[in-house]
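A single protein chain has been omitted; all remaining protein chains appear in their positions.
Chain naming follows the written order as A, B, C, D, E, F and G, and within any one chain the residues start at number 1.
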Amino acid sequence: MNKKELTEILNMVANGKMTVDDAMLRIKTKPYEDLGFAKVDTHRSIRQGMAEVIYGAGKTKEQILQICTAILDSGESAVLITRMNEQAAAYVSKHIELEYDEVSKIGIAGTLPQTEKVGKIVVATGGTSDIPIAEEAARTAEFYGNNVIRLYDVGVSGMHRIMDNLDVISTARVIIAAAGMEGALASVIGGMADCPVIAVPTSIGYGASFGGLAALLSMLNSCASGVSVVNIDNGFGAGYLASMINRI
Amino acid sequence: MNKKELTEILNMVANGKMTVDDAMLRIKTKPYEDLGFAKVDTHRSIRQGMAEVIYGAGKTKEQILQICTAILDSGESAVLITRMNEQAAAYVSKHIELEYDEVSKIGIAGTLPQTEKVGKIVVATGGTSDIPIAEEAARTAEFYGNNVIRLYDVGVSGMHRIMDNLDVISTARVIIAAAGMEGALASVIGGMADCPVIAVPTSIGYGASFGGLAALLSMLNSCASGVSVVNIDNGFGAGYLASMINRI
Amino acid sequence: MNKKELTEILNMVANGKMTVDDAMLRIKTKPYEDLGFAKVDTHRSIRQGMAEVIYGAGKTKEQILQICTAILDSGESAVLITRMNEQAAAYVSKHIELEYDEVSKIGIAGTLPQTEKVGKIVVATGGTSDIPIAEEAARTAEFYGNNVIRLYDVGVSGMHRIMDNLDVISTARVIIAAAGMEGALASVIGGMADCPVIAVPTSIGYGASFGGLAALLSMLNSCASGVSVVNIDNGFGAGYLASMINRI
Amino acid sequence: MNKKELTEILNMVANGKMTVDDAMLRIKTKPYEDLGFAKVDTHRSIRQGMAEVIYGAGKTKEQILQICTAILDSGESAVLITRMNEQAAAYVSKHIELEYDEVSKIGIAGTLPQTEKVGKIVVATGGTSDIPIAEEAARTAEFYGNNVIRLYDVGVSGMHRIMDNLDVISTARVIIAAAGMEGALASVIGGMADCPVIAVPTSIGYGASFGGLAALLSMLNSCASGVSVVNIDNGFGAGYLASMINRI
Amino acid sequence: MNKKELTEILNMVANGKMTVDDAMLRIKTKPYEDLGFAKVDTHRSIRQGMAEVIYGAGKTKEQILQICTAILDSGESAVLITRMNEQAAAYVSKHIELEYDEVSKIGIAGTLPQTEKVGKIVVATGGTSDIPIAEEAARTAEFYGNNVIRLYDVGVSGMHRIMDNLDVISTARVIIAAAGMEGALASVIGGMADCPVIAVPTSIGYGASFGGLAALLSMLNSCASGVSVVNIDNGFGAGYLASMINRI
Amino acid sequence: MNKKELTEILNMVANGKMTVDDAMLRIKTKPYEDLGFAKVDTHRSIRQGMAEVIYGAGKTKEQILQICTAILDSGESAVLITRMNEQAAAYVSKHIELEYDEVSKIGIAGTLPQTEKVGKIVVATGGTSDIPIAEEAARTAEFYGNNVIRLYDVGVSGMHRIMDNLDVISTARVIIAAAGMEGALASVIGGMADCPVIAVPTSIGYGASFGGLAALLSMLNSCASGVSVVNIDNGFGAGYLASMINRI
Amino acid sequence: MNKKELTEILNMVANGKMTVDDAMLRIKTKPYEDLGFAKVDTHRSIRQGMAEVIYGAGKTKEQILQICTAILDSGESAVLITRMNEQAAAYVSKHIELEYDEVSKIGIAGTLPQTEKVGKIVVATGGTSDIPIAEEAARTAEFYGNNVIRLYDVGVSGMHRIMDNLDVISTARVIIAAAGMEGALASVIGGMADCPVIAVPTSIGYGASFGGLAALLSMLNSCASGVSVVNIDNGFGAGYLASMINRI
Partner (left out) sequence: MNKKELTEILNMVANGKMTVDDAMLRIKTKPYEDLGFAKVDTHRSIRQGMAEVIYGAGKTKEQILQICTAILDSGESAVLITRMNEQAAAYVSKHIELEYDEVSKIGIAGTLPQTEKVGKIVVATGGTSDIPIAEEAARTAEFYGNNVIRLYDVGVSGMHRIMDNLDVISTARVIIAAAGMEGALASVIGGMADCPVIAVPTSIGYGASFGGLAALLSMLNSCASGVSVVNIDNGFGAGYLASMINRI
């Protein structure tokens, strides 16, 4: 159930088109569904305006299916699943409708309503290897109804690649900069853009990259203003936040 | 020179009210003023919509004054100085107009134009000791023309303090959550709010807080969506970004 | 041999119902059994009131069986084995009675005496993926004769889930809070409960969770009083300590 | 106001000895006092059974006095202040009654009610330099009405010192083990005692002790069961928790 | 060629029993054999009194065989190979005489001369899982002609196990203490013994043991004097040094 | 296209031997080829004098082939591929000419022009296990037309091995020192040589080597002047830089 | 004594212009002067072509003077002292000729011979606060006879400042890039330049810069080729190496 539906119910009550008892029945389901191993947040779209998401890592394929079903049954039209492996995708798609992308490991169960995409979120990467994380961000943002422009492999070792795309950067409403290794991309874009930049350190690299720590520290210390950081490899978090900002 | 001024000049040229040469003269100052020890970015309000800021730490009082003067001379009406110590404030205020706040160590040189404050940015802290950082954020946001609501000492060890302020949280456009120690405030607020939350880990704590590292890691790993993180004690960065988002 | 049995023997000696020599024979087995690769602590239930436990990781299935047998032979009725893999469980159960749980990797060899369960230990988790660690804690506590209430998937990103269970929390004698990622659950519960909270950081998470380090530091820095911490993923330690406190 | 007082009021209402209105007046103060810079938790002794405590570090002497006064005014007879420096103690004692201990930096404002001390909490240290932290723990426990036995300088480099005190250890209800350097004391005591052991790593040491990190890690990895850990130098936390367990 | 052989040759020259040219021929092989991928130190037993050792990890089985052969050809009667996997052992033993131990992964190529074992080196472990590292130490010490006494599974969680063996500890010339987790064994033994203690942190443990880091830091910070530390899991290094000290 | 070719074209234009239009056609390809997943830098040899290199890790074999082809098509005669696995090598070599080395995982697609090798770059290693990284450096340097001398297994535990090669060291123009474990080789060579030393920490080691961190820190703190450091295991970076310096 | 002087002596001997005994007298001073607390390397300019340097930190002013005198007495015309505090400078300048710079803390004792400066070393900084380290590098390079161009405050948050100086960067023979915070300057310059770039992380920053660690890791992971790194704040090392490369 989302905010709009709730408002409609309340209006019908106010207008005498629905009895209080009927409204109670429709509204006062518990704000979460208790599956034992999980308490599924079925009121999140009311409370936070964006539906519950399933973090697929560390859940069995049966658990993912159960949670999907619970969310769809609560009235959501679609549900996003992140870090979903191929086995889980194959299993879930046997039981319910599922669109799955192997690069980003993102699955979408149910049917996305056709709405007009708004704004302009730019998703940039330093290199080719950062693309899976960037796609997680991009597809999350698209799931929530945003226009996304991809700008891949524009790392600072070849500055002309990013200089060539200054117009894309200067017209964005939000930019997601995903980079591993030294993560300088976030600072460079942050210095050029006049919109919020969400930096996503990736675990791409070796040696003293220490699994993304180098990029993380680099981004946290960015000398450019307007840059904030999410967890290493957290493409979903970046996409979700970008949508929040874009749709503000 | 800001965007609006530039547009006016260009319009006058377009309308024949100003010759190209005169426009050239007024526009084509170099985009930065080279003071030797610093290259002051005098075009930043054109390029990024928000004027250059002086990071006071590690600069002598003479350097701060020189940079202030250069920026004000370039046409800005006011300039923000962060991490300004009291000696520097006393020195600068002898030469130019300066408003200085001892708690946040923020100075404002020149005169802030009276503009209507927009939106609603909530600045929350876990404890009393986080207030200096929170004030740096709040005053930065106010400098850039935003309404700010302060919500101090609402840490998670006494949940009723934050529960009591749910309405403030649920009506915010952006929230800044500054907390040291375990930094759980960001996650708890992130779970309640439906707007972007900017988490500022502070260096408040002792022992295994490791100068703010515990709060930083905690915030980066936040299980709540819509939370992003800036550097430890980076109140300015949070306030600047909050303004960007609020004014989007 | 446990404390009660020892007291009985000594009383019989005091009452002349047993000769000193017979008592000597029954008591003065060595306080540990030396198996070469291990010195099994057969007097621990006398010394510490709780029987020896086998940490299964890093031991061969043959070693586990040998130690089990030595403990059971020393007079214990049951022995707890933690971190026991399925191969070891299959092997040991061929030779002696064994109850094995795949989720928590806990095995119980021998027969648990039917005693009345006492007190109320609450075991809470932040998410679904923390359940294996929580179950290790819960089953350990049950092994030592405690009542356990499970409260799973009540992480702080959806505060209403925990608010809904305030009564469970406020009536507990001890609470175990197992959480990965930012581990804020321990602080939030610690701020609500008036009993000891044992925090168990789990290695659930990715990126800057650094294998549970983020949750560990977060919990150590908890702003709530009454919270103490055990090693990352140490469900057994939490369950054992909870039992000690509950049965004090 | 504490639990006992609240129960008395409610009983008087039930017995007709107090009107509902009078009861309302006495009870329904807000659960916290908002001082602007702090939200003082005046209901904590009702909610958690132990009164609010003031963490003195990072607060001005004026702030400490204000919070003290707010708590005493809310009906508590005494309030504990930790990490209080000598300047603050001198200042506060000019305005209200204060007992101050220089070693532990603990102050007690108001008057402790004379109650019978219960149980037996043992506070042990590895060396002489750990005493300030141990005293913070001991005095906190005494503040909350517990008997405390001090066992100082019994580190493992001279095992006979601790062996000589086995009786003290084996008859304790809770033990606090404070040690810096390698922190082995917690494991050794944990292996001897049959009660909960609260390990407090201290920042005593140099070089690879890294400000208490070595002791912290050592204690978290204790091979003895029944040991849990609080933050480095967190004597207060240990004393508070020990009281909770002892008074369970 | 070892020191004794060299002395004999030089004496024969001094006594006229060998011509200078013949001596030259026998002595003046280069101090190392260059195999391209390795420069085998064939004079080490002259220079340092103990023959070259092969660190098997990261070398192919063919490389190990080649180096073995080079060393044996240079006049050594036997050569020690550490961290030798079973494939390499099977391969080498097809070509030259090899004694291989699966637990410690130690191989001995050639024939150890029958010499009287000297001194008394005690090798102790905290637990059963530390045995492979302890065996690497013990077998290394035996290879170099020392008497070794094994004292396994005497960790501090059951102090009576080590107390029972005080005589073994107090009569040792050198003690090797191998322990993972919190590594307290080294300090406890160091506090009892009056001989050098070589501490070997092992990578046994989980969570905050961080691959042996906790034990390493603990041992470096030992409050007992006479304790020094080698690398995590470096059983060979401990055995080699123990031999050096014992044979001084 | 490289600098020389560009100069020739421009000279032909200057001499009237080529029309401006023809020159434009040949020069003004975009400075990078956009393959979607990658923006291949086809002007790098003009801009930086050394052709684009493909970092093979994290790219599919199809991507590697596509990028190779794009570079070769842009006019380069050969392209270097680092960290290329054997599957990728097999696949690429089916479609284009490829020379592949299994030890260093380096592939060279196309045909290296026969040019005279210049200068003298010495590549030294501490042990046998460092050779793969050293070979990556050596082959990279050879690819760019430098003479390379290999000096393997000259670690400081047998100083005579390096003393024996003082002449090689003292006549080098650049030295690459690759070492794991404690990485002392860089300092020792740095103290002997009078040319730049590029230190490459390797991840060879165990325990407290922490994946090369020990060697990295050691090399960064080198007391010898003239030493600089590249990332752990970054043989390519060392070879590339050595070539830059040698050909200056 | 430097290489040139030695060659002259040897030539005079070869030509019969100097007797072997006289040459012996002039050459065969010991290669170092033993001052007890220090062994001064008086032959370094022969062995490595660049004279001994005094690292002033941690030495008393008397020790610095003694070492200066020993070096000047051995025939050097000037000696460089780094990290010299003002007290030491005042003291030394009373006894011998000394030129001292307060910003870089560099002193030069004796008289620099007037030689023609060669090449072009560019020293760039990210901000104003990095200047002291940059000056240490610049003055070191100048001491060894190199031309130095300073390019200060060109950090990546204002890319136009560096773009404006592309010609300076593209004509350098060596570039030193000193930056704190996220250290992105090294990568950006590395991507533009076709000469070796020496990256100097500085300790400028706060919070998660961890004393320069963030910049250090960032620079080690630079995606640009041709970049190597020296220790945090090691301006001297960068200047020395730059000179070595420039004068190759």
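Here is the rule we use: a residue touches a chain if its C-beta (ideal position, glycine included) is under 8 Å from a C-beta of that chain, and two chains touch if they have at least 3 such contacts.
These figures come from a predicted structure and were not determined experimentally.
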Point to revise | Chains shown that the absent chain touches, full complex | key: D, E, F, G
Point to revise | Full-complex contact with the absent chain, from F:19, F:77, F:111 or F:157 | key: F:157
Study note, to complete from the structure: Cross-chain touch to the chain not pictured, restricted to E:66, E:104, E:203 or E:221, is E:221
Point to revise | Touching the absent chain when the full complex is considered, from F:60, F:93 or F:221 | key: F:221
Point to revise | Interface with the undisplayed chain - residues on chain E | key: 47-50, 53, 173, 192-196, 198, 216, 220-221, 225-232, 236-238, 240-241, 244-246, 248
Exercise for review: List the residues of chain G that touch the chain left out of this view.
Suggested key: 31-32, 36-39, 41, 43-44, 57-59, 63, 201, 203, 211-213, 216, 231-234
Exercise for review: Over the whole complex, note the residues of chain D touching the chain we left out.
Suggested key: 127-129, 131, 152-154, 158, 160-161, 164, 204, 206-209
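Just so we're on the same page, only the chains that are shown with their structure count from here on.
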Check your understanding: Does the chain D and chain E pair touch with the same residues on each side or with different residues, judged by whether over half of the numbers are shared?
Key -> same
Point to revise | Angle, in degrees to the nearest 5, of the Cα rotation that carries chain B onto chain G | key: 90
Practice item. Could you tell me the distance, in whole angstrom, between the mean C-alpha positions of chain C and chain E? Key: 39
Check your understanding: Where the CA atoms of chain B average out and where those of chain C average out, how many Å apart are those spots?
Key -> 50
Practice item. Would you mind listing the residues of chain A that make contact with two or more other chains? Key: 127, 158, 192, 207-209, 213, 216, 220-221, 225, 231-232
Practice item. Go ahead and list every pair of chains that touch. Key: A-B, A-C, A-F, A-G, B-C, B-D, B-G, C-D, C-E, D-E, E-F, F-G
